[in-house]
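Pasting in a structure now, in structure tokens, and then I'll have a few things to ask.
Note that one protein chain is taken out, while the other chains of the complex remain in position.
Chain IDs A, B and C follow the sequence of writing; residue 1 opens each chain.
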Amino acid sequence: MVGGGEGAFIGGVHRMAARLDGHWDLVAGNFQSDPDKSIAFGKSMGLAPDRAYADFRSMAAAEAKRADRIDAVAIVTPNSTHHAIAREFLTAGIPVICDKPLTITRRHADDLADLVATTGLPFILTHNYSGYAMPRQARAMIEAGELGNLRIVQAEYAQDWLATELSGNKQADWRGDPARAGPGGALGDIATHAFQLAEFVTGLKTETIAADLEAFVPGRKIDDNVNIMLRFNGGAKGMLWASQVATGSVNGLKLRVFGDKGGLEWAQETPETLLFTPLGGQQRILRRGGAGVSASATHATRVPGGHPEGYLEGFAQIYTDAAELIRAHGENRAPRAFGRLAPGLSDGVRGVAFIEAAIASSNANGAWTKIV
Amino acid sequence: MVGGGEGAFIGGVHRMAARLDGHWDLVAGNFQSDPDKSIAFGKSMGLAPDRAYADFRSMAAAEAKRADRIDAVAIVTPNSTHHAIAREFLTAGIPVICDKPLTITRRHADDLADLVATTGLPFILTHNYSGYAMPRQARAMIEAGELGNLRIVQAEYAQDWLATELSGNKQADWRGDPARAGPGGALGDIATHAFQLAEFVTGLKTETIAADLEAFVPGRKIDDNVNIMLRFNGGAKGMLWASQVATGSVNGLKLRVFGDKGGLEWAQETPETLLFTPLGGQQRILRRGGAGVSASATHATRVPGGHPEGYLEGFAQIYTDAAELIRAHGENRAPRAFGRLAPGLSDGVRGVAFIEAAIASSNANGAWTKIV
Amino acid sequence: MVGGGEGAFIGGVHRMAARLDGHWDLVAGNFQSDPDKSIAFGKSMGLAPDRAYADFRSMAAAEAKRADRIDAVAIVTPNSTHHAIAREFLTAGIPVICDKPLTITRRHADDLADLVATTGLPFILTHNYSGYAMPRQARAMIEAGELGNLRIVQAEYAQDWLATELSGNKQADWRGDPARAGPGGALGDIATHAFQLAEFVTGLKTETIAADLEAFVPGRKIDDNVNIMLRFNGGAKGMLWASQVATGSVNGLKLRVFGDKGGLEWAQETPETLLFTPLGGQQRILRRGGAGVSASATHATRVPGGHPEGYLEGFAQIYTDAAELIRAHGENRAPRAFGRLAPGLSDGVRGVAFIEAAIASSNANGAWTKIV
Partner (left out) sequence: MVGGGEGAFIGGVHRMAARLDGHWDLVAGNFQSDPDKSIAFGKSMGLAPDRAYADFRSMAAAEAKRADRIDAVAIVTPNSTHHAIAREFLTAGIPVICDKPLTITRRHADDLADLVATTGLPFILTHNYSGYAMPRQARAMIEAGELGNLRIVQAEYAQDWLATELSGNKQADWRGDPARAGPGGALGDIATHAFQLAEFVTGLKTETIAADLEAFVPGRKIDDNVNIMLRFNGGAKGMLWASQVATGSVNGLKLRVFGDKGGLEWAQETPETLLFTPLGGQQRILRRGGAGVSASATHATRVPGGHPEGYLEGFAQIYTDAAELIRAHGENRAPRAFGRLAPGLSDGVRGVAFIEAAIASSNANGAWTKIV
């Protein structure tokens, strides 16, 4: 692992998620930019002393040489550093599991894409919400035509933890600093999740967008509220709202999809169920582990329905799928079916393209802008 | 009443709503364009034979001369006819209760505005959703500053009853015909409700909008899906989605408002409660008839909390407020406080301006367009 | 109407409910025990002066002689007076619509039953919750065998308005006085509703019960909390909980029924939907006005689904069904199908028997006691 030391949020999440299904052990890491703190933190995690590294470059170099080298590196640092770290490990021949957004520039994203194409190494991007069972159920139903031709996609992701200026909060600090977070605020941090989930579930591609970004909190340098209209290939339309100042919202990622044969609704805060209404029929509550659920959703299931799985289980699914992709790569075989559902490099490139298009559109007063 | 004969939906609603609180009796009407059918329908409603009229002009003329003339006329006809009918009754000195949208052109709307200004007659527009108790509670809380400065307004109104072509359905037929419904489809029929409710609750004015209208059902002449980004006076921003093809949605009008001190959420299908979260505090379920509810919401209450009031009660509230406005006018006094919450001519003019701006914006590929 | 004067709650509800569907006008009444106040109140309601009566006996006598006599009397007085008033009007040949519980003794209930049998007059008991559309849907589904053999019936009715001593509250005062309310508190006031609804929906008869009644508020003379275990004919079992001291509960009437082929759940505070799960299948949200709804539920429907109907509409349905029963009686014909769903004398007798059995069981420390 690179990143995730004292005071970090997402590093601990990655560690729990990696542990849950029993496919991963933490054996090496560079957890903080301060070398001494990094080494001390690694030891506190129970690592062998020679695998608690002072910096990521020495880690990549040293691990590459070991017989018992790491199977993959998890990168959980601020956005601006993803590129250099991922590049270092890929170059060293080590698969990468990377937090989103992939990079803070399109150039960097393309560079990683080239590198992955050249090396053939597995690269997994932790758009963790696509690891939940019921979005996978939704995807399977849409793929099977149960919604017919898609017309409308409504995505939203509302939080409120940045409703006021938070100084001295480590999470808030780097996310509010364009040098570390990149040019998008709520845009990069959460709108990209909604965007990825919408494309993951629908199988559509967003062609053009019209955006209106805003920073409501005085003094904030990057957006904290994102209004976007969407146009998809095939004619579907939609809207995407992301906000970190929507007072009273906690982690409100929600997706609604409507086709000419049916409609679906899923919300991250109640992840166990999916509402489905066939045209002219009764609304149904589909349940993880319940009747009529797809093989792909069952694959993302640990315990029976009614025994709630949540955020960590969804995140763990990405790690489990990553394990399969990396094992398959090591064994030089095709990965089993559902491992391929893990988000990867192309999701990352699209995410960065989405961020850039949204900023360009908003700067052009909402002009429709292509996602290339 | 003018309109609301055989096969009509909203006419019957108006009659039930008018009856509920005991302020109104139906005593005269012209219910259908066919004179014989109109007279027969009036008699079936128990009207005196001489007050079941063959056409609205003779009704206005005859009623104006009676000592026991009607206190007001309710106009529940297709949109395109509102102007002529309202003009006729106002000219005859009779107050008007009119369905929305007010008219199908801005010129007509302004004409009625002039006429109302000249005659001083009460004019009530049945944006019935602002008759519910809890939107009035929301308005009172925002007025009292409990949300602080408003930042975000998210409005939506999703239905699915026009998800396929409905031929031979009287409601669908006229709503799909620009000559009778006006230039807006879902835009005029339901987006105007969401727009009015947003301005009613927040006290804000929408200054400019960027719209993307679509007709998804093949052969449909006017929009059935409406995506709009909103900018309000004072800097708040928002989005408005209205659809009549959102499969699985029934009558999903919903409003969310977020300020720097708190957030609110209300949904028409569960109208009895209002979710309120003060910044940094616990979420509260405010309930009609419950603790801490405003005088204006209590005014719009008939039975104790937990005994659900619904659509007809909200609609009845408009009729009850209308009764107070008309009585006050007749008695040459100021109406009591909450009667003034009934929507009126200015809501109607803004609604028509909103429709025209949305169409203009959409025709200009989503260019930001002023609502004048 | 007898009862329902100044400060009464249920009288106003009856008047609104009676008006809503247009079958009833209020034309005569004795509203309060004080003759002058009764007459004054009647006039304030717009009654003809000679039909605002000083007492119910003179009202029954006078109305019986009129050519335009009332079609029925609505009795909305405290429980202890139902018997005498109903007896008076039935004897005068006038149909009765009576609030529940029917009487405060079984002897009185049987006396009315005899009188109704002898006179053949319509008698409707306003167990209003059985007027909602979705309990009727539930009844139709169970009748059609969609739940299979019933096994479990869970009924509850939780309120909190009597969680503390309320002195000076007119509603609380008479309900807490055994002389006026009868021997049951929450038992008579709300448990009877839950009991009637359970039998109405399931078609089962409760054979024996084991009860544990309690008065939690110090000084209270009759129960405010009711715990009962139920055994039904055919072997189903269940529990019934009713409370008026369940802090935080408003008007929480809820019914759940489980058979060997499916299960149902309905809650009065969200009356528009019914949850249905077929054995091994997906849970479905059935909706008033929605797909697959029975003719009997459609009969109890005024406006389309998504336009919430509530407490007054459910109550109005009882008045509408009563109108059909009374018209049919006047026209000497069988009532149309769904009119017969209105609760009547036999529900009233069973309710009184239930009250008496519950008190007897609780006095015998929860011994299983027959409802005869």
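Keep in mind that, in the parts below, a residue touches a chain if its C-beta (ideal position, glycine included) is under 8 Å from a C-beta of that chain, and two chains touch if they have at least 3 such contacts.
It should be emphasised that the depicted structure is a prediction, and the values quoted were computed from it without experimental measurement.
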Check: What are the shown chains in contact with the chain that isn't displayed?
Finding: A, B, C
Note to self: Can you say which of B:G29, B:P122, B:G176 or B:G290 touches the chain missing from this structure?
What the structure shows: B:G290
Notebook entry, point to check: Among C:L90, C:V245 or C:A322, which residue is in touch with the absent chain?
Noted result: C:V245
Next item on the list: Have a look at C:S80, C:Q154, C:T202 or C:T320 and name the one touching the chain we're not showing.
Entry: C:Q154
Check: What subunit C residues would touch the chain not displayed?
Finding: 147, 151-152, 154, 160, 163-164, 210, 212, 214, 216, 225, 227, 229, 231, 237-239, 241, 243, 245-249, 256, 258-265, 275-279, 283, 365-366, 368
Next item on the list: Would you write out the residues of subunit A that touch the absent chain, in ascending order?
Entry: 9, 12-13, 15-16, 19-22, 159, 161, 250-252, 268-272, 287, 290, 302-313
Check: Hey, which subunit B residues sit against the chain that's not shown?
Finding: 280-287, 290-292
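Here is the rule we use: only the chains that are shown with their structure count from here on.
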Item checked: Chain closest to the middle [Cα centroid of all protein chains] -> B
Next item on the list: Just grab the chain with the largest centre-to-centre distance to subunit B, centres being mean Cα coordinates.
Entry: A
Note to self: Suppose each chain is reduced to the average of its Cα coordinates; what separation in Å results between subunit B and subunit C?
What the structure shows: 35
Note to self: Using Cα averages as centroids, what's the distance between subunit A and subunit C in whole Å?
What the structure shows: 55
Check: For subunit C, which residues are shared contacts with two or more other chains?
Finding: 287, 290
